[in-house]
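Only a single protein chain was left out; the remaining protein chains are all shown in position.
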Amino acid sequence: MILVFAERSDDELFRQALAFAHGLRDDVRAVGIDDSGGYSPDGCGAALARLVSEREPRAVLAPGTDRGNEVLAHVAAMLDLPMAANCTSATLGEPLTLTRVRWGGSLLEEARLHGSPALLTVAPHAVTAVDESADVELVPAATDARVRVSERVETVTAGVSLADADVVVSGGRGVGSAEGFAVIEELAELLGAAVGCSRAVTSAGWRPHTDQVGQTGTKISPSLYIACGISGATQHMAGCKGAKKLMAINPDNEASIFASADYAVIGDLHEVVPAISAEIRKTRGAG
Amino acid sequence: MLFATRARLLIRLVQGAAPTQRSGDVPRRVRNETEIVLGQRKLLQRLGPGLMHAFIFWGFLVLVPTILIAMIGIVDKHATLPWLGHQGWYALLVDIFCVLVLGGVLAALWIRKVQRPQRFEGSHLGEADLILALIATIVISLLLWHATRIALHLNEWPASWSPVSNALSHLFADDQTTRVLERVFVWIHVLTILTFLAYLPRSKHLHIFVAAVNVWFGRTRARGRLEPLKFDDPDVPEEDLRFGAGTAPDLTWKQVLDTFSCTECGRCQDACPAFATGKILSPKLVIMGLRDLVMAQDTETALVPTAVPADMVWDCVTCGACVQACPVSIEHVDHIVDLRRHLVMVDSSFPSESEQMLRDVERASNPWGKAQSERADWAAELGIKVLEPGDPAPEYLYWVGCASSFDERARKTAAATAKLLRNAGVDFAILGPRESCTGDPARRIGNEYVFQAFAEQNVETLNDAGITKVVTGCPHCFNTLANEYPDFGGDYEVVHHSELLSSLVRDGRIKPTKAQSDTHITYHDSCYLARHNDVVEAPRELVSAVGQPVEMKRSRKETFCCGAGGAHMWMEERGRAINEERVREAAATGAGTLAVACPFCTVMLDDGVQSAGADLRVVDVATLLSESIDGG
Partner (left out) sequence: MNVLVCVKRVPLTGGKIVLTDDERAISTRHLGFTVSPHEECGAEEAVRLIEQHGGSSTVLTLGPPEAEEQLRDMMALGIDRAVHLVTDGSNEWDPQATATAIVEAIEAQPDPPDLILFGNESADAGNYQVAIRVAHKLGLPVVTGVKGITIENDLSVRLEQEVPGGRDVYVVPMPAVVTVKEGLNLPRYPSVPGRLRAKRKPLETSTPDRPQPKLEMVKLTLPPGSGKQTEVLGNGAEAAPAVVDVLSELGLV
């Protein structure tokens, strides 16, 4: 039996975890922890650990979200079992063999897990999600949690939130300055898109870290990602792998981003992006 | 007396300053003194004001003995300097130069009051007026004294030899009034001189003593070389290490001397591309600001921002136009870089947009932050030898540089150069991923520590590979490899790619066959190539070989910067764009092609063409040459 921890911060990723679980060819049970008293990572971990001792599953899965990784790591620590985070595939066996993600997705690792039950989190967008969610059995959280959320501070985002946006327009080193982002913001507004940036931009202080797309920034999965003046370093690509379509605008035709791009424009973003904005206005005006 | 106290203070300030190495190379120094001081060569770069000053200066030299004569004359009205006081030819010289000096003073007044050139913005004009008045008084009183002596028949020299004094003497009769006037004039003359002497070291006229000394100690080694700092001196405890200039005591004695030599003439300000494009940087104001703090004997206040605002420090593109223009051999770039060094290395205070470049240079070994493993990708299909450890040394090591390895526009130059050299049968190789940044951007922004790490690493790589000759297409790499690496054990014969290519063309090993003599090409001199390193003709030979050259007004050593130097390639620019200014100048020649010999100039000027909307093709001379060859 495969236990899947129903970490619901991202519903699609939970359903991907279910799909992964089904791929292991065993019964799948989805289990959620009642955190109405406030989320506690170790509380969830303890509750799951108890379930593991009671039900002896062959494997415990969780979506590879922040919470999923965190809770399963607690389970692993409490039971002193190995855990493999962000797996793209696995095959049950003695030992279990798996493939997992390194470098935010730019590298894969094939590994063996020597422990039972196997603890795995599922890499986002490695498998297609199941259409329907499963029934989730709710178990109470452990009462002796050491760490619990005491309050939630809402942040007000002007415009579309980066993580949820369907279209994202990003600028990189090529933008040249904080003011240079005006053309990016203009295009984003026309498309109802969120504005993102690369790590070089946040290091230079041109935009806040919350705008950063990348391995150590926000990981996005829009329908369309337009990357302007971004060369395509692996740490950046790790943040936008989830994009369905990638359009890259860069003056360097050898830039590594073009290897992952669906559409390419060779040119300086300071000329190309305003031209695109103008063309959009023209088309909308005429239509 | 007053003079002596002040002089003692000034000497003490110079002696107490930080050490620097400025000895040796005596023949060159003698030549500099002769040309620059005696010959007034730098001042004569501007003919009008140059002559004005030359007359006053040469006049001063000629008239020095008259000071002694006047002082002797005060004591004993019948005495004079032995021999010289009797020479007719000397009296003639004196008369002529008195007139020339007066002429100079009048010209100076006209320049300052009527013409009012912009370079005096920020200078202390009142002080200058006082000095001119004092000079005029000295000279007029001298003529009048001579005139009265002639009238009293007291002249020791034949009166006919001094026409002006002689003519003036007719205003005076041989009587008691004249006897009194004779004493009056000599006293006025001597007292004015003494006042002048006391005032002198408290004003910018101090330069008359200090400038000649400053010129003597001017740099004789390559202009583009910056002086290294020592971080691991066994004799110096770490707390006393010098990390550039943070407070006045950090300035070296040459820098202190520089500040004393400044006459506030503003020629440096006129030449500065930053000032010309609306930024606040004026090399003149930098030196004046430092001078004020030094003379105030302030040892505590931070030089930036009190003496020099931070923006001035960062606006500099290290083009050296100021140093070239300065008639008294002030080396403004050294001051600015030393100020940067302290800001960067001790305060960690520098334009935030440059931080990424500094981190990239150090961690990724190039300012583009790209992986070194990809450095030779541009050469992949060209069949160029990449030198591995243990390989025999080629005749030439082609040092490509970071820009030509990673920037898409500059890469074309590398490809063209490599193909030309390969087809001409030159024995060369590149280092590929083992070539790291020379460290120039780090050094120019002020991080001497990171620069030295790269210098040592590259020198080790080059020496281990047995390299003796290096050819490079980048003037910044050229400058660092040729002029700065010898301080770290690297002595190579370094040539610029235009020099090697033009010699190959002369030898017939490269034959431009598709030269189009009707294409008008204007060549932009790179500051680091032309001004810092005197390479001026070789690129022009290449341009003439492929097209019709047309020169811009600011060319050769008077070239106007493209704006990338001093690590500005990685800084945001305030005010108007330097590159657009230069592009407009190029476009005004009517040429359709703007030829360059530097990857930074390539990028900056091409950017300038886009933003200024000019109709110019920016292209490196190597690419032009390559295009003019069958099968190139």
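Side notes on the structure shown:
As written, the chain order gives the labels A and B, with residue 1 at the start of each chain.
Keep in mind that, in the parts below, a residue touches a chain if its C-beta (ideal position, glycine included) is under 8 Å from a C-beta of that chain, and two chains touch if they have at least 3 such contacts.
Predicted model only: the values in this text are computed from it and were never measured.
Per the touch definition above, the residue from A:M1, A:V136, A:A178 or A:I280 contacting the chain not shown is A:I280. Only one of the listed residues, B:F243, B:W314 or B:W570, touches the absent chain: B:F243. In the complete complex, the residue from A:P57, A:G104, A:P117 or A:G196 that touches the missing chain is A:G104. As for the chain not pictured, it touches chain B at residues 231, 238, 241, 243, 345-348, 350, 355, 358-359, 362-365, 370-375, 433-434, 447, 449. Chain A residues in contact with the hidden partner, per the touch definition given at the top, are 9-10, 39, 41-42, 66, 69-70, 73-74, 76-78, 80-86, 95, 97, 99, 101-115, 121, 146-155, 161, 163-164, 167, 191-192, 199, 202-203, 205, 208-210, 212, 215-217, 223-224, 231-235, 245, 247, 255-256, 258-268, 271-272, 274-276, 278-280, 283-284.
Basically, only the chains that are shown with their structure count from here on.
On chain A, the positions that touch chain B within their shared complex are 173, 176-177, 200, 203-206, 231, 233, 251-254, 268, 270-271. Per the touch definition, chain B reaches chain A in the complex via residues 352-353, 355-356, 359, 369-370, 377-378, 407-409, 411, 572, 610.
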